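With one protein chain withheld, the remaining protein chains of the complex are depicted in position.
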Amino acid sequence: MKISFKNDYSEGCHPRVLEALTKSNFDQQDGYGLDDFCKNASNIILQKTRSPKSKVYFVSGGTQANLVVASAFLRPHESVISAKTGHIFDNETGAIEATGHKVNSIETLNGKLTPDHLQEVIDAHPIKPHQLKQKMVYISNSTEIGTIYAKKELQDLWDFCKSKDLYLYMDGARLGQALSAENSDLNLEDVAKYTDAFYLGGTKNGALIGEAIVINNTKLQEDFEYHLKQKGAMLSKGRLLGIQFQELLKDDLYFELAEYANRQAMKIKDAFEETGCDWWAETFTNQIFPILENKKIEELRQKFDFYTWRSVDENHSAVRIITSWATKEEHVKNFIKKIKKL
Amino acid sequence: MKISFKNDYSEGCHPRVLEALTKSNFDQQDGYGLDDFCKNASNIILQKTRSPKSKVYFVSGGTQANLVVASAFLRPHESVISAKTGHIFDNETGAIEATGHKVNSIETLNGKLTPDHLQEVIDAHPIKPHQLKQKMVYISNSTEIGTIYAKKELQDLWDFCKSKDLYLYMDGARLGQALSAENSDLNLEDVAKYTDAFYLGGTKNGALIGEAIVINNTKLQEDFEYHLKQKGAMLSKGRLLGIQFQELLKDDLYFELAEYANRQAMKIKDAFEETGCDWWAETFTNQIFPILENKKIEELRQKFDFYTWRSVDENHSAVRIITSWATKEEHVKNFIKKIKKL
Amino acid sequence: MKISFKNDYSEGCHPRVLEALTKSNFDQQDGYGLDDFCKNASNIILQKTRSPKSKVYFVSGGTQANLVVASAFLRPHESVISAKTGHIFDNETGAIEATGHKVNSIETLNGKLTPDHLQEVIDAHPIKPHQLKQKMVYISNSTEIGTIYAKKELQDLWDFCKSKDLYLYMDGARLGQALSAENSDLNLEDVAKYTDAFYLGGTKNGALIGEAIVINNTKLQEDFEYHLKQKGAMLSKGRLLGIQFQELLKDDLYFELAEYANRQAMKIKDAFEETGCDWWAETFTNQIFPILENKKIEELRQKFDFYTWRSVDENHSAVRIITSWATKEEHVKNFIKKIKKL
Partner (left out) sequence: MKISFKNDYSEGCHPRVLEALTKSNFDQQDGYGLDDFCKNASNIILQKTRSPKSKVYFVSGGTQANLVVASAFLRPHESVISAKTGHIFDNETGAIEATGHKVNSIETLNGKLTPDHLQEVIDAHPIKPHQLKQKMVYISNSTEIGTIYAKKELQDLWDFCKSKDLYLYMDGARLGQALSAENSDLNLEDVAKYTDAFYLGGTKNGALIGEAIVINNTKLQEDFEYHLKQKGAMLSKGRLLGIQFQELLKDDLYFELAEYANRQAMKIKDAFEETGCDWWAETFTNQIFPILENKKIEELRQKFDFYTWRSVDENHSAVRIITSWATKEEHVKNFIKKIKKL
């Protein structure tokens, strides 16, 4: 059996999460997120974000989070701006469009949007009412290619959005990894301060399942539960999500797991660096994208599993290597050994 | 703390499910339902239904199952027929309408649809193309008021549906309880034979979360995965669902849990019967609806928790008492003692 | 060829409308409703409604008006309340549901909604967020069965709606006929005062095509043009609609045509009254619904065309007789002669 660096959701969950589920298993609780665990988990998040006016809603997955947010926040004539690499643009089977909204996309260098990008999209839509009104900006942090937003970059986006009456929404499937990156100067408090809403990803960072949507803009909180229920995103056993987030966040387990994942990736990155390879993107999180000769890729693939990301030229491709909280150090060592032998 | 008979999702899951999750936790598996556990669980279901041509898709909740099915099966001008008591009609925040489809409803005596009901709805929509085309029939088994379909009743519905080119879809949130009822003559094989699709409920019968959609009509299987992904119903850690269903179904645990739940309800039913009360519906599953004097309801509620279902007259209301696999026999005994004292 | 009393859109348009089209044919004008004719027609309407803050939008048909309004006014979790006889409920092929919104319906005596009806619908939806939030009330005037709202009835509805934060929207496909009925005490000014929006029907009262949506609630005017365009309701030659409404409304032609239509219907009504027949609904507008023996219906149908509305008992049915601005007095005379001979 090959060792997999294909994704960060190959295993179950951190053992402490299973223990917490077991311990709480027979507590009788109300359904639909009204249980004590969800309340506690929500309080912990609001303490960490220092954003008491925010509200937290737990859902089972990222696509679900994104589509409920778009459907709830936007009127029918309003669109979302996303980088072309944004997960909602081409990797969620048209989930946003299925709620009636277009995603206006724009090419970026590194998966990150800047105010200039937003201005360019807006400028391309001057003809009211024949063209859509841009109303929400979708960013991911870390991005789909592993890059992260610096504090200043997020502030600039936020200021621009506010000046243009746009909502700023952050997809945080890998937010833990982003905030724990060695070059990150951003924390949860900043994220709550400089977005209208974001979600804190559990599935890819220690949970069995679950994402915590945090809505900071109080106007957008109104009636949000209805949208969760309508889109099938409200679990009758909401406790399943509350228990997990409570356990991951009650101390710093969540961030420790993310740091661990990043660290393993950085070790592999160093090993590739030594071979003198190029990179598809410069990343400091748990996703790295070395550009390798195709025949070396095949060699690596004999014992290790990972995705080929893009073909770069006839003989080279970028591959994606992902680590997680569950990646074994021993596997990383073996992989590095193999890399050095290439 | 009161003992709760409010619903059948107050606790976590059957201990064997937690054990199975723990045991499998570090197996590396593919995402999105392509893992071995989902494959095994799927095979087990297809063996039990004796329906090798059917396909199984795991999702996290019932509203989600219903809305994905409606969206995938219907063209924009096609509607669903449901009993007025049907969960999709008034308890899922317009989830079906949000996918663009109307639910045509009809009053029933006991929550169950008959061919006469269907004919009545069709007859009320003769004006093509100004009225919708009915295309799918939604039934629940057990129903929202605890009643169940006999084999003959399901066959008759099926024959009618096929004669009118209608799809027959069964919401099986409590299908285990329905099939395990003492007066049931229906089994999983029949359900697969006499429906185009149904779902087998996990959340309310021992799982932490999860429902298994089974599509028997091969035409309707086509591209179904796209719809799951588009509606946010495809978990990246699909393994979570596969592991649970595998554990519940590999022997007869699933049906044992349902039988247990039914048995507890029947004991409570007997106790109420002795007091000479009337019933909102005649049920043999884990939901019972005695009609009680309001002051007796208040008395019961001092130590026990349950929902008041409907007001019957000035002094009487129907209440809903629900038991589950997790209901403690001791709690049932205490409740019965209290009932007898009323 | 039979004489038709089947509907009020069997002919083209009033000759003055054709003349106006001919006269203006070569004026070069801007597209999309920005032409002078639309501006003038809009001004005339706002003068007649004495509602300078209102805005007018011209569209080509009633279903289109209704669906654009629902889509623009409502958020995804909000529903519309309608009488079961309401046109949107069962005669527009699910147009409202296709925009994602449920229509909550209620049985009425005469096609008209009262505050009690609204309260009953709201009371049936107490479970937030599992049931939809009612947000808009749809009424038609005259109704689908020819009845009309008295001023007091509309005021009461309006007061109730405002107390419950509901929008009140009037479908005015036959608003001219309603306001011109001999027993009406309502005028256009009242309609603008006591609704959030309504539309003034052209197609059924002298125009070739066209309805004028009037939005009185300034908040609901915001961005409404986008919705028109998105739903295909914005004509590039918007002038076609402006010219017609300008011509019909610049003097009182519009109301004269409606009065004429009503008068013809009342003459026929009197003739039926003399035969001692019962009525499906008591109406004073251009739609009447006598209940006749089936064999007499067949006799009438030899030379005249009309719809059988509903079967009343084995031997009797209600039929619908409609007149319009184009109904010839001679045809009415012949019809009356025939009725008297029955």
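Note that the chains are named A, B and C in the order they appear, and that numbering of residues resets to 1 at the start of each chain.
The criterion applied here is as follows: a contact is a pair of C-beta atoms (placed from the backbone, for glycine too) under 8 Å apart; a residue touches a chain by one contact, two chains touch by 3 or more.
As the structure is a computational prediction, the values presented were derived from the model and not from experiment.
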item: Sole residue of B:S10, B:S42, B:S71 or B:Q264 that reaches the chain not shown, by the stated touch rule; value: B:S71
item: Options A:Q47, A:N91 or A:Q119, residue touching the unrepresented chain; value: A:N91
item: Touch list for subunit C against the chain that is not drawn; value: 1, 3-4, 6-7, 9-13, 15, 18, 21-22, 24-31, 60-68, 92-95, 98, 203-204, 208-209, 226, 229-237, 239-240, 326
item: Touch residues of subunit B, complete complex, unshown partner; value: 32, 71-72, 75-77, 99-100, 128-130, 132-133, 223, 225-230, 234
item: Hidden partner chain, residues of subunit A it touches; value: 76-77, 79, 90-94, 97-103, 124-125, 127, 129-132
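Throughout what follows, only the chains that are shown with their structure count from here on.
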item: Interchain centroid distance [CA atoms averaged], subunit A/subunit B, Å; value: 33
item: Approximate Å spacing (C-alpha centroids) for the pair subunit A, subunit C; value: 51
item: Subunit C residues counted as touching two or more neighbouring chains; value: 76-77, 99-100, 129-130, 132
